[in-house]
Every structure is written in C-alpha cells, then in structure tokens.
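Note that one protein chain is taken out, while the other chains of the complex remain in position.
As written, the chains take the letters A and B, and residue 1 is the first residue of each chain.
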Amino acid sequence: MSFSAIFVQLLNGLASASSLFLVAAGLSLIFGVTRIVNFAHGSLYMLGTYTAYSLVQWFGGGIPGFWSGVLLSGVIVGLFGALVERLLLRRLYHAPELLQLLATFALVLIISDFTLWAWGPEDLLGPRAPGLAGAISIAGRRFPEYDLFLILLGPLVLGLLWLLLTRTRWGTLVRAATEDREMAGALGVNQAWLFTSVFALGSFLAGLGGAIQIPREPAVLTMDLSILSDVFVVVVVGGMGSIPGAFLAAVIIGVLKAMCIGIGNVHAFGIDFSFSKLTLVVEFIVMAVVLVIRPWGLFGRSQGAPRAASTEPPLNLPSPALQKLLLAGLIMLALLPLASDRYTLVLMTDILVFALFAVSLHFIMGPAGMHSFGHAAYFGLGAYAAALLFKHVLPMELALALAPFAAGLGALLFGWFCVRLSGVYLAMLTLAFAQIAWSVVYQWDSFTGGSNGMVGVWPAQWLASKTTFYYLALVLCAGGTMVLWRILYSPFGYGLRAGRDSPLRADAIGIDVRRQQWLGFALAGTFAGLAGAVYAFSKGSISPDALSIPRSVDGLVMVLMGGIQTLTGAVAGAAVFTWLQDSISRQTEFWRALLGGIILFLVLVFPQGIAGFIRERWEARSGRSEA
Amino acid sequence: MTVLRVSDLCKSYGGVQAVCNVSFSLDAGEILALIGPNGAGKTTCFNLLNGQIAADSGSAEFEGRSLIGMQPREIWRLGVGRTFQITATFGSMSVRENVQTALLNFHGKLTSIVTLAGRLYVDEAMALLERVGIAAQAERPCGVLAYGDLKRVELAIALANHPHLLLMDEPTAGMAPTERVALMQLTAELARASSIAVLFTEHDMDVVFAHADRILVLNHGTLIAEGKPAEVRANRQVQEVYLGSGSVYGAAHGAEHA
Partner (left out) sequence: MLELKGVNSAYGRAHILFDLSLSANRGEVVVLLGRNGAGKSTTLKTLIGLVRPLSGEISFGGRRIEQLEAYQIARLGLGYVPEERRIFTDLSVMENLEVGRQSPRTGAPQWTPEKLFGLFPNLAAMRTRRGAHMSGGEQQMLTIARTLMGNPSAILLDEPSEGLAPVIVEQMANTILELKQEGLCVLLSEQNLHFANLVADRAYIIEKGHIRYQGTMTELAANEQIRATYLSI
C-alpha cells in the first residue's frame, strides 16, 4: 500500500470521525448531566438521517435547500429530544438508573418501527452536497470536497462546545449539575430547564451527525444500533462526560477503522490476514485496551463512590410460604405436557431457557452489582459450543454437558478485564466483548457458518419428542436456577454481596473483591452457556443473533421488568417478556413499537418490577413492612 | 511491647508533600490520637498505614513486618482492624450477618458454595456483638440502625480478626456528644482488656483529651508536636495552628482529664 493511499485513508477516517464525534458529544453531554445512558441516541441519529433525506428532497436541490435541510433536521431532532425529556424521562429521574436505561431502550424499539412505517424498508441514499460535490486532488488521488468539509466540521464543533461549556454561565451551570445536581438546585439553578436544554443540545448534535451523513452513506433501518455501539465505545474510550476525550477517541477509532479497510488483505510470514474483517472489532479492541490501562477512559475521571449508602433490601431465605409456592409452580410445570399442545410446549421450553438466562444475568447484576450489557455473549458461546462440539466430534449429550464450560471459560477470560472496572464502564466493556464475540462468529464462515449460522443441531433420538425435550429443559433450567439461587446464600454469595454493598468495607475485612466478582462472573457465564446450549438443541439451529446486542438487551429487559431487587423477578420477567414477544410478533408487523410501549408502561407504572410489585402488595397486606 | 513503628514516612502528590518524615511508635494497649488542621496529612498518613496508598519512602512496621506496598486485605490478614469516618457496612445484611461475613473470610470460607452462610459462626458473631453491646439488635438490617449503633457494628466487624492494632478514622464523626463519649469509652476498655493498640484521628477535642494516652499533631505533613494531652494542649504552636483559644471545646473542664 502506497503512502498516498495511506494518506487518503487517513483523511477518510478523519471525515467519518467528525460525524461520530458529533453524536458521541451529544451522548456524553446528556450522560454527564442527567446520568442517563441514552440507548435511544443512535435512534436520534437515525432520525436525523431520514429527516434530512426527506427535507432535502422536499426543499429541492441547490445549495440553500440542501444545507437548510441538513441544519433543520438537527433542529427537529433536538426539539424531539426535548419533548422526550419533558414527557417521559422527567418522570424517571428519581427511578433507579437501570430503569431509565430500559425506558430509553423502549424508545429505540418505538423509533425503529416509526422509521419503518414512515420511510419503508428500502435503503435511501441522499444527493451529493451542492457546492461541495466535486473532488480535489490530494497526493495524486481524488478526494471528495464534502469529506474535507466534514474534517473541518469536527474541530469546529469541538471548539464551539468548549466555549459554550467554559465561557458561558449556562456551561458553568451544566458542569456544576454534572457533578451534583441536587446541590445546584438548592442554589437556585432550575434543573428541569437545564436538563431539557442539555437533552435538546445532545439530540441536536445526534440529529446533525446523522443529517450530514446523507451524501456519504444511505439511510438504513439498522443504523440506530450500529452507530450506538460505535458511539458507546467513543464515549467510554474518551471518558464519560469529557468532550475533548470524545473527540480524540472519535479520531482514533475513525482513523483505525479506515486504515483497516484500506490495508485490506495482507500476506505476511506465509499467512493471509484480512484487516478489513477487523473493522467490526477494532474499536472494541481499542476500548478494551484503553479501559484496562485507564479504567476511566482517556480524559475521564473516577466517578467516585455514590453519595448514598447502598439501599439494597436484605436478602432473606425464602419464607415457607414462598417455598411452597415455588414447589407448587414446579409441580405445575412438570404436569404441563399432560394438558397442552405442541406449540405451548415449544413456547414453554423457550421460557425455561430464557428464565435461566435471565437468572444468570440477575446473579451478577443484582447481588454482585455488576451491570452487564453483553450477557448474550455467554448464552451464544454456550449455544455455539454445543453446536460445534456436536457437529464435529461428540454425541449430543456430551456436547450439551461440555458447552456450558466453554461459555464459562469465555466468561473467565472476558471477566478478568471486566471486574477491573465498575458502573457504566464495566457495562460498556461487557457490551464490547459481546460485540467482539459476535463479530468473530459472524465473520468466521468456515467454522461457525458466518451470518447463516449452523443447522441440523438436533437432540439425540430419545430426546427428539417435544415433550421429552421439554422435560430436559425443565430439569436443566429449573435446576440451574435453583443452584444459582442457593449459591447466593452460601459464603461465596455473601462475599459477592459484601463487595457490592461496600467495596471499601469488604476490602478492609480482607475480601479480595475482584476475585470474588471474577468467579461470580464466570459462574453466571457458565449457566448462561447452559441456557444457550439447551436453546441450540431446542431449535435445531443457531445463528449469530444468539449473541447479538439485542439479545443482551432482551436479558436486561427481563431482569428489570421482573424487578432486580427480588430473586424471582428474573423468572417472572423472562416469562412475561418471552410470552409477550411471541404473542405480539404474531399480531402485528410493528410488534417492536408495541413492545416498547408496553415496556414504557411497565416502567412508569411498576418501577419496582413485576415481582417487586407483588412483594410490596404482599408485605403491605401481611403488614410486614418495616417503617 | 511496640506494635507499630513508623519511621521517616513520606508521600507527595504532584510536588506537594502531603506527609513528610513522619516517625512515631505505638505500644500494645496504647491509645494514640493523630490531630491537626484539615489538609494537614492525617488521612494520607492513615491511608499509608492501611494500604490504600503506597509511600514514597520511609518504613512502617507492624510487629516487625513491613506494611509498605501491601494491599489493604493483606494488612488485615496480619491483624489490623479499621473503622471509617463515614460508616461502611453491608446494607443488604443483618447486623449479625455483617459480622459473620468478616468471620467467614477470617476462617477462609468465602469460596465455599455449599453451606448456608447464615448458619456459620453464629456464636462467635453473637459474642462479638455482645462485646460492643448491640447483641439485642443482631437480626435487624443495618440500614435501619441509629448512627451510633452502626459505629458499634463497625467496631464488632473490625474485631473479627482478633486485631492487635485498630486504625480508626474520625471514629466519632457525626455523633452526638453523649454517644461520642460512650463509643470511645468502649474502645478504650476493649483496647486495654485485649492489649489492642489504637491509632485514631479526631476533631472533637473533648474526645481526644479524655481518651488519648498520647497525641501526635500534624501540620503541613510534618509532626509539630507529640506528647501527653496536657503537654500538647499547652503547646503554643499547636494552639496557634489548630486548637485556637479553646472556646469551641470543653476547655473549661479540661483540667480534670489532663
């Protein structure tokens, strides 16, 4: 590869870094002030692109039409963001952080279906930018003028944001509220107004970041989640809340990605290596490396311990009444095949699988206090390990037995990095690892079947009937759930909770919190792997969807919907979510939006989750609530 | 018998000497107070001893073993207990379970996934709670306890590894005057009964003058005075940088403790 080619790739990278930076800066601002990890930020970006496409068409070509269309798209998305903040998020500022996350994810679903409804499923490519449609010659190569404009736009926006934040009263107030919003309020700062304005600005930047892409990339329906993971990485690498950090990280990642595409296939030391395949994971590798060296990102600062002490409720052994209830439930599950059809049995098998998946996620999120956004990695590793072992060497029974340990090993490896972090950073790193695992599976056609996945992963003859397989799933999944719950009451479980309740105190009484968390992470991964292995054989096939980001988010939704503060919540959440998804997706094409609406409803009405709500009722009735 | 011997301990942050050439020793059963203005280096000094931060130079030996470079949990293993300025207990556990968790780790049981933790070391935990006088509250969740009682829970937790040295960072901060006196009274009794050496920082001079056997005064990272309460109180420099005129603590009836 020649020098001039490298140089042009560098410029390409810088051009895409600008859009990435705009979106990331918006996310970072919003997170800094409101402490909300806005999952819907990618959706705002997508809205920006589609809106700009329509506006530019509507205004007709020409310089004024194009540029006013692009700018107006940013403004419209900004106003939309302000509206969302006022109507929805404002009601959730006092809710636990994770519920806010759930609400923004519901928005992702709704906006995604809205876009499908409004613009249809086809990819839409906008016109070239009038006035900048040409190309100029750089180092002997043609380089689009529009990309040069983008390269300048990034630093310009960075400068403006910097001035805004450090030289205006509004900026000072934003920085104060970022640190301690309650105190700022007690000094006369109207937080509600400040939050709305920050949300509007952040959304404007996301919308503008999307709008300026129309001459370069087509508007597609999957761009919300694909930009979201990129932007998460940029914000985390730069340091949550740091605008210059986001810029630097966007440049690093934009350039590295472009370079990987530019270098392409390399033949060295007798090995063929495809750098272009690295593009999907290179940013996550950067993130993993940065976070291990600097746990708060390049320019970030330690977020410190939360001000309030842990408010987790006590974890008591299940009361005799609850034990009886659980036993009755198990008996009913065991009798179910006597009275149900094939369809119900398949659905119930799914519910059992996802219940174990959700319980294993709850195990690390609740009692261990590690919020994972990438738990599907271990579900998928288990599923793929089962399929691969079965296809290549082993009988089904052995493949099923060994697959969880493969997932456990994966969790042991990824977990080693993850437990070095905490809070949002830990969550983002788990997401990064899941995305790496997904990319490997997705691209390794010869081994994993790539995007097509693997078929013919059928259970052994004696398990072939839906009823026998249901019993197998019942034994493994209910058994796995019981084992995980039981461990929480063991000394190991106490050590985990100690590390969550007060890392400072745990350390002072000699507990190696990291090791405890690491083992807990691996354990949870193993059981998620078991769920994945059962899943693979129940479906007879497996695809990369099993370890994709939406699958990880499904797990989060199940745990939060059920109520993170109760053990049984994950099971209830998994059952309701799986059933809802199944029944809604048969009713309407826009099932995602409907699901999002239901999630929003649950978040607003039952912030404590389904099981939490039932427990509160129960306690109120039996008068056991402690004043 | 000397339990802790600190010599020429130094630590600087970005060119500023937070702790500079601090030396002192502490005997078994002795209660030593570390006082000084805010920002004088007391907390740094404390964190150097408990392993939270690493010293630039100097030595700190606990029963003949160097503490420098050790992790907090390794220092705990040697027999050093700690309490914090703001209480840090396990909120999702009962008072008894808090102490049990410390005992589980003391007995090396934290990787066990078989037994029910709530049934282990119950008697030992209850005995510790008995010693600090809150056995009656053993089954209550820590979250609902009064602040003074939480401080006692911390003390019970800190005693779980049979420490020879207790490091207490502002043990009476945020407590009412009566609770302060009672807590330090209890600490002093425990220290004398089990020959535990106690090093504590404190801003309440009523507590310091009533319970400390000896006092160290830090200012700008260096020791400016050391001695019996009466000597320190009479020290001109200490009055100037720290004690003031004595109008905001019980100076009037201080003589009875001196």
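Here is the rule we use: a contact is a pair of C-beta atoms (placed from the backbone, for glycine too) under 8 Å apart; a residue touches a chain by one contact, two chains touch by 3 or more.
Model, not experiment: these values are computed from the prediction.
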| item | value |
| --- | --- |
| Among B:E124, B:E179, B:D213 or B:E231, residue touching the chain not depicted | B:E179 |
| Which of A:S2, A:N190 or A:S583 contacts the chain that the document leaves out | A:N190 |
| Residue of B:V80, B:A156 or B:L243 in touch with the missing chain, whole complex considered | B:L243 |
| Chain not shown: contacting residue from A:L92, A:L173 or A:I214 | A:L173 |
| Touch list for chain A against the chain that is not drawn | 169, 172-173, 175-176, 178-180, 182-192, 301, 625-627 |
| Contact set of chain B toward the excluded chain (per top definition) | 36-39, 146-148, 170, 173-179, 203, 205, 240-250 |
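To be clear about the criterion, only the chains that are shown with their structure count from here on.
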| item | value |
| --- | --- |
| Chain A and chain B: spacing of chain centres that average the CA atoms, whole Å | 43 |
| Complex contacts: residues of chain B adjacent to chain A | 50, 72-73, 76-77, 82, 84, 87-94, 97, 100-102, 104-106, 109-118, 120, 141, 143-144, 157-158, 160-161 |
| Contact footprint of chain B on chain A as seen in their complex | 309-315, 317, 486-487, 489-495, 497-498, 500-502, 504-512, 516, 519, 626 |
